[in-house]
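With one protein chain withheld, the remaining protein chains of the complex are depicted in position.
Chain naming follows the written order as A, B, C, D and E, and within any one chain the residues start at number 1.
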Amino acid sequence: MSAPAISRFPVPEIKDLPDDVRERILTVQEKSGFVPNVFLTLAYRPDEFRAFMAYHDALMDKPGPITKAEREMIVVVTSNANQCQYCVVAHGAILRVRAKNPLIADQIAINYRKADITERQRAMLDFAMKVSGRAYEVDDEDMETLKGHGFSEDDIWDIAAISAFFGMSNRLANVTSMRPNDEFYTMGR
Amino acid sequence: MSAPAISRFPVPEIKDLPDDVRERILTVQEKSGFVPNVFLTLAYRPDEFRAFMAYHDALMDKPGPITKAEREMIVVVTSNANQCQYCVVAHGAILRVRAKNPLIADQIAINYRKADITERQRAMLDFAMKVSGRAYEVDDEDMETLKGHGFSEDDIWDIAAISAFFGMSNRLANVTSMRPNDEFYTMGR
Amino acid sequence: MSAPAISRFPVPEIKDLPDDVRERILTVQEKSGFVPNVFLTLAYRPDEFRAFMAYHDALMDKPGPITKAEREMIVVVTSNANQCQYCVVAHGAILRVRAKNPLIADQIAINYRKADITERQRAMLDFAMKVSGRAYEVDDEDMETLKGHGFSEDDIWDIAAISAFFGMSNRLANVTSMRPNDEFYTMGR
Amino acid sequence: MSAPAISRFPVPEIKDLPDDVRERILTVQEKSGFVPNVFLTLAYRPDEFRAFMAYHDALMDKPGPITKAEREMIVVVTSNANQCQYCVVAHGAILRVRAKNPLIADQIAINYRKADITERQRAMLDFAMKVSGRAYEVDDEDMETLKGHGFSEDDIWDIAAISAFFGMSNRLANVTSMRPNDEFYTMGR
Amino acid sequence: MSAPAISRFPVPEIKDLPDDVRERILTVQEKSGFVPNVFLTLAYRPDEFRAFMAYHDALMDKPGPITKAEREMIVVVTSNANQCQYCVVAHGAILRVRAKNPLIADQIAINYRKADITERQRAMLDFAMKVSGRAYEVDDEDMETLKGHGFSEDDIWDIAAISAFFGMSNRLANVTSMRPNDEFYTMGR
Partner (left out) sequence: MSAPAISRFPVPEIKDLPDDVRERILTVQEKSGFVPNVFLTLAYRPDEFRAFMAYHDALMDKPGPITKAEREMIVVVTSNANQCQYCVVAHGAILRVRAKNPLIADQIAINYRKADITERQRAMLDFAMKVSGRAYEVDDEDMETLKGHGFSEDDIWDIAAISAFFGMSNRLANVTSMRPNDEFYTMGR
């Protein structure tokens, strides 16, 4: 099996993309040493690409009490529940790097209840999974539980928004059959 | 029960918002005669607000073979499956207006298989529901089925992206307990 | 699409029906100004029609601490869970009229946890949904919870029986593809 | 454990019941040698009792191409799916008697796909289970499948109505904790 | 329908089996008066047969605070959840014999929450069902609950292992379409 497709949809040439989209992709490439396939797949639709990246950055690059590694935990746990190959592999890599922990991504993806995490992180992931699977049942009691673990209202919004945003991303990746880059599999191990 | 809350989270004053966010809200208000609560709820986070609106517009205001009414059908059917009160009520209203059909929104929300829609629209909604509920099973056969109904690759992306985007929106609305404005209930009936 | 079918099964002429069945239908017509399609659909089977209506009246027209509007709430919440178009549209209309509240039916149908209802009504609907979805798990604790909200044993039977009866009705309406009359969509708004 | 309760709700004395209800119960007792607990449990509500029995008789005592044993098969298969102890035990007994087959009830209750039944009976039970579990998906294709097995429109109504009626009965039995009479366990073995 | 197949796979002749396998089968036959079909079905694979029987005996013939009848309760409750005809019929028979109770097997199979069992047995079956259906959620709280009912760590392992082992057995029986011997249906009634 040689050179498998990156996406079920047409993948644009980087050189043909609008300047800002191309710029973003080249920056990532410079930083990572390769272009993660999500960029090439979504660039098929420049307007959606821009909104997706802006949303992503607003949620994932935000400073605050929830660390960047913890934000990636949310992505990994919900993405495996949604059976999203791209998201688990790519964000699993980022999680390993950010947490400086080679085991954490697989542990969380497969069964976060048995991962080496704190009680506070467990509560965070329980809530992220509830938002992902049955947000219609979220109620005041969930807020209280999270506050009991030291999360502020702002933190709770973050957890929910990351779970919801990657729920969208998981669906896009599954529909497009977005392929994880080989590089991700060993990053941070 | 008087003046029920719009959101479980703090709702900013319009006057305190960044200019572009306030501008967008005032424009909607002028056009609709009221400010849909989704704008006030999401304005709590201006960066996410901007990304959300940009994404929304890229998907919903796009010209193309899938009409604006049909795009709203996708929103309504997936939002009831996700038990999202705000989205079914608000987008049900928009659907009635755009389709000039006072019955269509309730029909689709409750059981789209029994709605007054065409075979092509039924195939579109079947796919939107699959993306919403089990995107991990989407495969080439789905593509073929949709193409058999005249949908292009671009159309298929649209259907999937609308389903995925509103899946995110449904979760945000449920977590924030976003309240539909009273005005929506009777629009287009 | 003109004059869509009322039922997937043959619909009898009112004039050909047994006297008591015809009588009941004409009475309803006089009172409502139209014949709700459930009467015409079920009249295909006069004996079942009589039993259905007798059962319905025993449960829904009964005086008692659970008001008629509250009984309709039970019908609306369980019928949307069963995706029954006829029942949500028709009983949603009756609920709006009986509760003198134009918003309540849509709120309850889509996500009753976010509807403008009392704690007692919330407990009633939680139990109705449990009976509808997993009656096999109903236990003494449910009885205690309901009694804690002031419901008597008789009230609990009422809630359960209404949920169970409309579970039957929902299935019949879905199998017959029973069409809600256009009149219901705007009643009480 | 001595003399376990028949019902979670009050059970009336036979002598205190309205004449017609008492009459019905005494007739059954004479015929069966004991009073099935469903009669005593439901007699708590005479009006509902009458409607329930009338509905039951209209569906189960009806002559037609679907035999009485086959009607009981529908009851048994759907009642185990609903985990209704009373209905599986009592109607399992009636099925064994009517089918003159001591194995058939257990086979159908546990996994009807592996029971000693005909292809036509298998199609009948597949449909009964669909009505029980996801009636909202019933469509024209189901009708065609059943007609291909020789079922008329009238037969299809019968199957659906029996499945729906006992879905109600299963829920009532589970909520009331209706206890199967000991006599049923060995009848027809 | 005459002489229905015991298994979907080839069934070896007893005389052709390896000595130890044949010996085991003849011993059972002598004791029971017939050869339970599980022995003939699994003998198709002698090595797996030996491992299966060794595992079975280690779990089911073990002395200890959980009685042999109680071990059979675990088998019956999980096997009906897995719709395994062979296991419910055969182990239901053994349960009736061991518990000297003709009603208990059907009660537990259909809805164990309404069976004539003790609180301790109810906790045991709740846990067995959790292991069967969602072992990934088993946590320290489950251990505490069971210990509160007097179960030791060793007992908890037993319950879990029996549930897990028969989960395997249920799947094998369903795939092979293993047929329960007629003799089991009436044993112990």
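For this structure, a couple of remarks:
As a convention for this text, a residue touches a chain if its C-beta (ideal position, glycine included) is under 8 Å from a C-beta of that chain, and two chains touch if they have at least 3 such contacts.
In this text the structure is predicted, and so the values were computed from the model without any measurement.
Although it is not drawn here, the omitted chain touches the following shown chains in the complete assembly: A, B, D, E. Residues 8-10, 44-45, 47-48, 50-52, 54-55, 58-59, 82-84, 131-132, 135-136, 138, 140, 143, 153, 156-157, 160-161, 163-165, 167-172, 174-176 of chain E touch the missing chain (whole complex, contact as defined above).
Contacts to the hidden chain, counted on chain B, fall at residues 136-137, 139. Along chain D, the points of touch with the absent chain fall at residues 111, 113.
In the analysis below, only the chains that are shown with their structure count from here on.
Chain pair B-C has a twin interface among D-E, A-E or C-E; that twin, with over half of the contact pairs alike by residue number, is D-E. Chain A and chain B have CA centres that are 23 Å apart.
For chain C, the set of residues touching two or more other chains reads 83-84, 111, 136, 174. The touch graph of the protein chains shown belongs to none of the named shapes.
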